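This is the structure I want to talk about, given as structure tokens.
Only a single protein chain was left out; the remaining protein chains are all shown in position.
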Amino acid sequence: MRKTLLDIKNLRLSFFTPAGEVKALNDISISMQEGDVLGIVGESGSGKSVTASAIMGLTAYPGKIIGGTIDFNGHRINEMSEKEMRKIRGKEVSMIFQDPMTSLNPVYTIGNQIMEVLKLHTDLNKQQAYERSVELLKLVGINEPEKRLKQYPHELSGGMRQRVMIAIGLACEPKLLIADEPTTALDVTIQAQILELMMELKNKINMSIIMITHDLGIVANMCDKIVVMYAGKVVETGTADEIFYNPKHEYTKGLLRSIPKLDSEKHEKLIPIEGTPVDLLNPPAGCPFAPRCGQCMKICLKRMPEFTELSDTHKSACWMLQKEAFEQKRREEK
Amino acid sequence: MSLANEKSTKNNTLVEVRNLKQYFPVSYGLFSKKYIKAIDDVSFNIKRGETLGLVGESGCGKTTTGRSILRLYEPTGGRIIYDGVDITKVDMKPYRKKMQIVFQDPYASLDPRMTVGDIIGEPIDINKLAGSKKERTYMILEMLNRVGLNSEHANRYPHEFSGGQRQRIGIARALAVNPEFIVCDEPISALDVSIQAQIVNMFEELQEKMGLTYLFIAHDISVVEHISNRIGVMYLGKLVELADSHELVFHNVHPYTRSLISAVPIPDPASSRKRKRIVLEGDVPSPLNPPSGCRFCTRCPYADERCKTEEPKLTEISNGHYAACHHLDKVQGN
Partner (left out) sequence: MDNKKKPLSFHLDVSDFLPADEREKQSMVVMRESVSFWKDGFRRLRKNKLAMASLVVIIIIMISAFIVPSFYPYSYEQQIRGSENLGIMEYSDAEIERIKSGEEVFPHILGTDSLGRDLMIRIMVGSKISLLVGIVASAIILVIGSAYGSIAGYFGGKVDMIMMRAVDIIYTVPDILIIILLSVTLKFPLKELADNVKAFAWINTVGIGLISIFVVFSLLYWVGMARIVRGQVLMLKEQEYVVAAKALGASDSRIIKKHLLTNSIGTLIVTTTLQIPSSIFTESFLSFLGLGVSAPMPSLGSLASQAIGGISSYPHRLMAPAIVISLIILSFNLLGDGLRDAFDPRLKN
């Protein structure tokens, strides 16, 4: 039985803005085992990036965790001080971001930035740190690493910069790498390179990955487990096969229906999800997806649906499933 | 038969691009003047009523092509022929009514100080399409309805709308002049996945209803394949392959097209696992210093000496299918 690496329970996080309270995360629970590649899928406003920041203890002001717990590798993240967090950031958990241009400091060389991480978390001396940096750049597939270490971020291409980000993230061989839309800003051929690299590295250094993205194609390819989020709630979790071949939430189903598939032989019309994303300042009382759901029932607008567990790995928060279960129970009783 | 010499049948071809060149000067120092060859001798036709997709990665020149056709950039060389008339150097005012554009960024392409009604009314005012104020209001309302919005939106400001709605406003603005041809410059890239399908469907419906011709520029090949009749693939300012959509995706011949298609993540776990990925080495060269000979030779697995010195011409290899490569026989064999 693999060890549980991350366990988020009933997490609530809100941003207290001048316009009001934005409920970014509204009672979410996510767990993953060591060695998993977990995909978090959602659109803007779903809360996926906020979740990543919360795990890293990097929730930006005016955000605050107002309920629930985050357990990672034996640490209770939401109760740790900034000083304690700094010890594990970069060492046990690392994050890589969407735009490598703004995540890398433009006035320091690449070498400087990689060695900074090593200096903070290891006791390697300068020479050792330099050698490790060269090693890391080779690991992420960058040619002429000695030359690159002396260069500045603007001298590298987007793909290279992202590789450098990955190198920095992996410098201390963390247990968990959180990748927040790491390839959204990259060309598709470069994206393929980076994703392949990430999988290679995962196997090499036995690392777990959380992949945050809106691209269902990426999660289909990389992830074992998938969490689908909408408007600050987890709406469905399952293995890749369960989510893609047996989706049980209307939002998941809607997403799958609305994306064009390259390998479908005939031209199928896209079936979009109607309506617009929810306003998190004024979230509806019941299921956040209800106003856009084709199967919306009266109860959906009034109460938040509870999770129905469809298997050990597959669960979905939808009143339709509760209704089916209720009806089945009634039938059995008859 | 070379594409540039093909006689354009006045009735069928709406837009003809011949040997288009777009060079942007970048000066280094007082004496040396370098050019970014964004488009370097590109030719293609767009038939009346069809959707021609244009794909490629950053630096390929697809966005520049769209804007050059509309003379938003003045072409450095070559000709643009609209409905049989050479419009490369004429006064564009009468053609602005026939050729329109929808932009990528719904947040930046609408003037934040204008109401939605005024934004849609602007083309009506400029081209004096309405005889009276009443007629103007009527036309604006009609446009709003056509894109799925209503009259209560007319007095609001762009920042009050979601991305998808703003894109609809941008489309309504382009439609206000009742154009024949629309350049769609990455119109859905900045939108959430669940909204993209809505907008794609709307494009298709409008095309049917109004008999529009589209140049659909995007980097998401799945969407382009879905909406386009034919697709052109660009690389570093050159058109490397042009064919019917289905043909291009499943029977492509150019090595770049091949790797591009194989790099697209497919939202289907089983297919993903089976797939043979052709991952290219290296990054896209800089458009300031493109390789001599075939632009793709630095990354092509089939490149030889001839490729490094001689530029391949776009030739027809089967009905309507064009490719520019010296080694088509080798590639086709695979």
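Order as written gives the chain letters A and B; numbering starts at 1 within each chain.
Note that contacts are C-beta pairs under 8 Å (C-beta built on N, C-alpha and C of every residue); 3 or more make two chains touch, one makes a residue touch a chain.
What you see is a predicted model, and the numbers here were worked out from it, not measured in a lab.
Chemist: Which one touches the absent chain: B:N12, B:S27 or B:N155?
Modeler: Missing-chain contact among the listed residues: B:N155.
Chemist: Can you say which of B:L20, B:I36 or B:L70 touches the chain missing from this structure?
Modeler: In the full complex, the listed residue that touches the missing chain is B:L70.
Chemist: Applying the definition given at the start, please give the residues of chain B touching the unseen chain.
Modeler: 67, 70, 72, 92-93, 96-97, 100-101, 103, 105, 108-114, 122-123, 126-127, 155-157, 160, 170, 173, 177
Chemist: Can you list, in ascending order, the chain A residues touching the missing chain?
Modeler: Touching the missing chain: residues 17, 275-276, 279, 281-282, 284-285, 290-291, 295-302, 306-311, 319, 322-326, 328-329.
Definition applied: only the chains that are shown with their structure count from here on.
Chemist: Between chain A and chain B, what is the gap in Å from one C-alpha centre to the other?
Modeler: Distance between chain centres, rounded to whole Å: 32 Å.
Chemist: Would you pull the chain A residues touching chain B in the complex into a rising list?
Modeler: So the residues of chain A in touch with chain B come to 43-44, 157-160, 187-193, 195-196, 214-221, 240-241, 244-245, 251, 254-263, 267, 269-274, 276-277.
Chemist: Would you tell me which residues of chain B are touching chain A in their complex?
Modeler: Within the complex, chain B contacts chain A at residues 57-58, 162-165, 192-198, 200-201, 219, 221-223, 225-226, 249, 259-273, 277, 279-280, 283-284.
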